[in-house]
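Report on the structure given below.
Of the protein chains in this complex, all but one are displayed in their positions.
Letters A, B, C, D, E, F and G mark the chains as written, and numbering starts fresh at 1 in each.
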Amino acid sequence: MNIDKLRETVRSIKDGSLSAEEGVEKLKGLPYENIDFARLDHHRALRKGFPEVVYAKGKTPEQLIKIIKKMSAKNPAVLITRLSYEKYKKLKEDIPKHLYEEEASSLVIGKYPSLNNFPAVPVITAGTSDISVAKEAGAILKATGNKVREIYDVGVSGVHRFLDVVETTRNSRVVIVIAGMDGVLPSVAGGLLSQPVIAVPTSTGYGANFDGLAPLLTMLNSCAPGVVTVNIDNGFGAGFAAAMINAL
Amino acid sequence: MNIDKLRETVRSIKDGSLSAEEGVEKLKGLPYENIDFARLDHHRALRKGFPEVVYAKGKTPEQLIKIIKKMSAKNPAVLITRLSYEKYKKLKEDIPKHLYEEEASSLVIGKYPSLNNFPAVPVITAGTSDISVAKEAGAILKATGNKVREIYDVGVSGVHRFLDVVETTRNSRVVIVIAGMDGVLPSVAGGLLSQPVIAVPTSTGYGANFDGLAPLLTMLNSCAPGVVTVNIDNGFGAGFAAAMINAL
Amino acid sequence: MNIDKLRETVRSIKDGSLSAEEGVEKLKGLPYENIDFARLDHHRALRKGFPEVVYAKGKTPEQLIKIIKKMSAKNPAVLITRLSYEKYKKLKEDIPKHLYEEEASSLVIGKYPSLNNFPAVPVITAGTSDISVAKEAGAILKATGNKVREIYDVGVSGVHRFLDVVETTRNSRVVIVIAGMDGVLPSVAGGLLSQPVIAVPTSTGYGANFDGLAPLLTMLNSCAPGVVTVNIDNGFGAGFAAAMINAL
Amino acid sequence: MNIDKLRETVRSIKDGSLSAEEGVEKLKGLPYENIDFARLDHHRALRKGFPEVVYAKGKTPEQLIKIIKKMSAKNPAVLITRLSYEKYKKLKEDIPKHLYEEEASSLVIGKYPSLNNFPAVPVITAGTSDISVAKEAGAILKATGNKVREIYDVGVSGVHRFLDVVETTRNSRVVIVIAGMDGVLPSVAGGLLSQPVIAVPTSTGYGANFDGLAPLLTMLNSCAPGVVTVNIDNGFGAGFAAAMINAL
Amino acid sequence: MNIDKLRETVRSIKDGSLSAEEGVEKLKGLPYENIDFARLDHHRALRKGFPEVVYAKGKTPEQLIKIIKKMSAKNPAVLITRLSYEKYKKLKEDIPKHLYEEEASSLVIGKYPSLNNFPAVPVITAGTSDISVAKEAGAILKATGNKVREIYDVGVSGVHRFLDVVETTRNSRVVIVIAGMDGVLPSVAGGLLSQPVIAVPTSTGYGANFDGLAPLLTMLNSCAPGVVTVNIDNGFGAGFAAAMINAL
Amino acid sequence: MNIDKLRETVRSIKDGSLSAEEGVEKLKGLPYENIDFARLDHHRALRKGFPEVVYAKGKTPEQLIKIIKKMSAKNPAVLITRLSYEKYKKLKEDIPKHLYEEEASSLVIGKYPSLNNFPAVPVITAGTSDISVAKEAGAILKATGNKVREIYDVGVSGVHRFLDVVETTRNSRVVIVIAGMDGVLPSVAGGLLSQPVIAVPTSTGYGANFDGLAPLLTMLNSCAPGVVTVNIDNGFGAGFAAAMINAL
Amino acid sequence: MNIDKLRETVRSIKDGSLSAEEGVEKLKGLPYENIDFARLDHHRALRKGFPEVVYAKGKTPEQLIKIIKKMSAKNPAVLITRLSYEKYKKLKEDIPKHLYEEEASSLVIGKYPSLNNFPAVPVITAGTSDISVAKEAGAILKATGNKVREIYDVGVSGVHRFLDVVETTRNSRVVIVIAGMDGVLPSVAGGLLSQPVIAVPTSTGYGANFDGLAPLLTMLNSCAPGVVTVNIDNGFGAGFAAAMINAL
Partner (left out) sequence: MNIDKLRETVRSIKDGSLSAEEGVEKLKGLPYENIDFARLDHHRALRKGFPEVVYAKGKTPEQLIKIIKKMSAKNPAVLITRLSYEKYKKLKEDIPKHLYEEEASSLVIGKYPSLNNFPAVPVITAGTSDISVAKEAGAILKATGNKVREIYDVGVSGVHRFLDVVETTRNSRVVIVIAGMDGVLPSVAGGLLSQPVIAVPTSTGYGANFDGLAPLLTMLNSCAPGVVTVNIDNGFGAGFAAAMINAL
């Protein structure tokens, strides 16, 4: 896929340093490793600029241990998300040096990159119950070398609580706003802030909230320009996109 | 149903001023009039404090003319809602003196009651496209003797636009807030105002708005206490409830 | 936001009792307290006429204890809703004098205001299974000084059961009607009562009830004027709105 | 399928009046006629007790003319439903003697059976806009020899309007109740009547009515025993089931 | 409501055997008993022809014991539905002589009426997993004196399994057909049977079954005339309606 | 992608018949043509065994003319689907020799392949209104050289109509079954036939049919093994899949 | 139903080897066995080419044991799906020789047929969490004598991972592609492969995945021709259809 690599390979074929069959193999093959139940994509770091992230839900502790070992052998840092404390306890003895954050359900193997010089990314929640999603967003932000500014419980039931937040986020380049219930905070934020807002609906709420559908629709229909949305409870997705934007 | 009337009827039976059969008739019957395709409820004015309101959608011009004639013969004022201009043109020659408001799709036969002394009811819209719903709410408010303060296009994409609205509505007793798109304005209003807020979602929007479902859910899930909701585009319902509350 | 306070502040700046920087600080700031994970809004009592209410779901016992302590230090009474008995047991030793009502899942710290002189608010349920929602509505009503008249299990499968309720609610100013299953009671109530009706759908039911969606839609589509709706199982919201209306 | 016919056929095979191949043919075949685009089921009259009914929507005038001619040649009466006036005009010259009812969108070819002696079937609507569905139900009832009692516009926004209906339907054996909007009338009817109630939701309404979904859910969730439901606007289905029950 | 009783009461007022106040009381009151959390409707037996049925879900064992005692004191038989075995164990010591059927989750206090002479009602299921719903339908049928013919597991994945069922149900007057998954059995039954079919969707299935929504929609859209539908898993509603029809 | 082509290209690089830069170009490029607003995929015929098919909805007549000219220059036959008669009239003068089938909304440019020797594919519809979808399926089947056996209007409201269909389809290898309304025909077919059944829900119906959602869910939940489903009204998809299976 | 059997029976009636009553019985009856709660369909093997498969969910261990015994007495192999390990432990002692695969939740009694000579069926998953559905598909494929090629975790978040899969599946006749989350893999597969693709959405995911609804819709809307879909998590249905196609 990489045009330079392709050029190099073609040159090697031409100059004979690769046999015809070797050339076919090299061109046909793509760089990932097959460990039976999971194909690891070591090149993602090159392609996307960050190490691959493992989504732990639906994977057994045994599968996770195997994946972690393979990946940490080739990457300075590996991030595991949606890892419950119960599952973490079953694998913690069998994996390399790591840091587990229960509130974020996140595990980091290896060491974080040094912090970059980009401005901190504000991660704002409407309520106390949205904090675990915020922590997940924070985990991926930190794993990619970004500073995080946590601003929690500033929902609009008293919109004035939000107004002074505007000042403190003035220097940032992208903002994450997380809300459940009616999900109106990103609309208010989008109307007042001059940065792009990544809106994250959460499943906090009851009744006609329908497990996060209500705030999801609110955010998708936001009249405030510059608001984009990710899946319900998807702190990881918001954090990753914010890291990509913050790195521009 | 009315205990006094019941007492009086029983007394009349007892003292013989009503025969047994007359008593049965009186007790069995309930006061409405049957005009073939529609049963008119003249006593509603007594029971609910306001004249009955006719919903014009799904009724033919001929049916409406008959209903209007019957009702206006017994009521000082009759209100018709959801009456399109096309349908209005087909019946306007055949009904008594009236006032038609195209923007509100409302028709009033007879004359409005004098304005009461209650404070004006603020009817606030988030956008320009919500005005027809606001006009419908205003029509029923005026038909029941209330003053209306129209405050249009103060949506939260710039939340600051809403903040000075707070001052101007300070003296009112109940507020109607109308919004389509993401429907966040009632949440913001509910957080800042000290009156009950009647929230009206509208079908303004597109895509994941789903014809007003998105703002409806936003309003039902509002975290701001004191916010109650009516059906999508139901300006009439909001106006009627506001009139009842304003009259307390 | 308060125009008097604003005037006073401006005057203080003018007469020098506030330095320029103090003026900026005062004008910029808004009066709430930040305790790390939750921003408490002590001024809500002034703004909305009632103390802030804490929604316990999704908060840990530790978080609740901290919030309760902060709030009860500055408010005569604090109300906690959706507090399960299990969670209550974990925090009851660590909070000031209080009253816990298991059926309402509600906790009151401090003492209730004296009862006001407004007429009692009827809280009516269609079935026995709707009582816990009614108790939540009652808790906020009582916490705001209102009398409550409990009228339970008068659903319309025998509509005659409802007819004599009409008499007993005659003097009230607002009525709460709570129903699951088909949710038809508020429509019947709205047709017979002359007060505004706050309709509360509950998640009681099965199959095509869809966890309260069916009664919610029934109530939103009610043809009876004067019916407004809150979220499924939202006894708190209904009680709060009723308290605001009853206080007019 | 008919055991007697089967017995007779077997006997004919046995006694030689049918050859082996004729027997196979007879047993294999089922009695319907193939007219290219529609397979007519002349035996339905025997099987279900009523002639087949043709659903006109989605069929061209040409297809309808062919079907009508085939069917009316073998049946004393044929009923066509959902036939718009526009389509009717295009075929009326080309079909045998008939009666078209625009309000019911129904066409009857041939002559109705004489009325049977069963009590009239009450067809009750909540509003004026539900009448066309009621007319469709009436058309199939009359086409099957039943008397119909039309009781229109008795919705529960004033429930008292419904109470005297109870008396007039006392002698009937089954009742059809049709309602749009919130669809609560069948629940009220089911609580007061001692007959089975066939509930028909209609698409009358707007907003959160969702084209009849709201009243459909209301009816399916009815707490009143003896209420069964058919599809939205399905006057035909209700009329047919009522005819079957009335004939018991 | 009963016109004869009304006549009698009026006569008693007239002839003085009732005082004015007694007359008012009698006319105003409706015959049910209030036991605090549940209003029992003893007259339902008269009005609907069957004793009231208690829905146990959402009621505590204590509430159920109180209700059962009150009701069984005035009725020869009381039926409790949706009573889990766990809840039954907590109340079985405290209630009068009874019969509990675990498979139907039903409890009968008192004794069943003698069987009537009406033909047995066929209760047909598509699969083995639908049997508990069928048992609930059977319980109410038996509680109202009807014979039940159980025909289980004849789903259309081999439609031939259903064809001989037609013969065995020939003499019945109404048929209950219960199906989950795709819910096609009632359509097939409706096409072949000459009796009205009460269709019951069940929550059996997975994925795009959406807890019974799929078979519910299938049944509501059935092209076979004479098919009416009740709520998902509502064996009780189907049994009750069938009993009413079978008694005609 | 094609390994042989890849081998050949590598060999050419090796033996010098391709320069390095030519090799890169060849390896990087993929064979399609860019005509500004539409990228045509001429190699699809090789890859999928059939020429590309153009979906006309949402394309202007001008765009279609350009696409058709480009494609018919390189392909013996091009198929256009969902082409309304109105749009067809606007382009018919400007395209090469063709055959337009209004009932199928399909246009074929060039000439059909000769019929293959595979058994005819039965295309079965439940009703008359489903025929246009069947015609679309037939158009792609014929465009790919298959014979089609049209069997229309055999829905299960009389399931016996379907039983003799079984005989006539005995020799086929795959069957397409199309149904709207309740969509039960594929389930019945799947239970009786020994071939794979491709089920196509159609938007025929009303009310709780929800534009084809009901039959779609019925088909997805079919208990009959061997039933697979395509999108609502997707005659093309069913025909294409059937052609691929029939060609095995 | 089988024309040869029918011919033979008619001949037997004719030549007297069957009495009239025996003929009626034989013709009327259809060959299944009634074991009270489940009607077993031994002829399915003949009709569909495979033994009946038992869906264990919703059946008690006792019911399963009875069904298994009956069926294994008449079939060389019986397959049980959706059998949890917990339920399996309760019946494993009481059934004949068998093989239980926990990952596939499948049980096979008796012995598998020898493998046929058809090419292996590729069963491809997008993620690790989809493997249990793949195993269920594999179980029915192996139970019907097919070879299975397991290709797991090749989702498109790196589409290049999928490209070399194309080579390895080149010789197969039908491909199963399983994906949760966004469900895009079958679309990508359908665009690149020349075989029919059976797409299986899984309930893997969270938030706006809605338990598999999102990937189901993705697959139904796939623009790639030759993609057909089965129910969410329906590995069995995909495997069965693939076996039927592979056997052509």
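Here is the rule we use: contacts are C-beta pairs under 8 Å (C-beta built on N, C-alpha and C of every residue); 3 or more make two chains touch, one makes a residue touch a chain.
Fair warning: this is a prediction, and the values are worked out from it, not measured in the lab.
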item: Left-out chain, listing which of the shown chains it touches; value: A, B, C, F, G
item: Candidate in contact with the missing chain, chosen from G:123, G:143, G:219 or G:244; value: G:219
item: Which residue of G:58, G:122, G:191 or G:235 touches the chain not shown here; value: G:191
item: Sites on subunit A contacted by the missing partner chain, in the whole complex; value: 1, 3, 47-50, 53, 163, 166-167, 173-174, 192, 194-196, 198, 216, 220-221, 225-232, 236-238, 240-241, 244-245, 248
item: For subunit F, the residues touching the chain missing from this view; value: 1, 28-30, 32, 36-39, 41, 43-44, 47, 57-59, 63, 201, 203, 211-213, 216, 231-234
item: Absent chain, residues of subunit B that touch it; value: 127-129, 131, 152-154, 157-158, 160-161, 163-164, 167, 204, 206-209
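Keep this in mind: only the chains that are shown with their structure count from here on.
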item: Centre distance in Å when subunit B and subunit G are each reduced to the mean of their C-alpha atoms; value: 58
item: Subunit D-subunit E separation of Cα centroids, rounded to whole Å; value: 26
item: Numbers and ranges of subunit G residues touching at least 2 other chains; value: 1, 3, 28, 47, 163, 167, 216, 231-232
item: Interchain contacts (touch definition) - all pairs; value: A-B, A-C, A-F, A-G, B-C, B-D, B-E, C-D, C-E, D-E, D-F, D-G, E-F, E-G, F-G
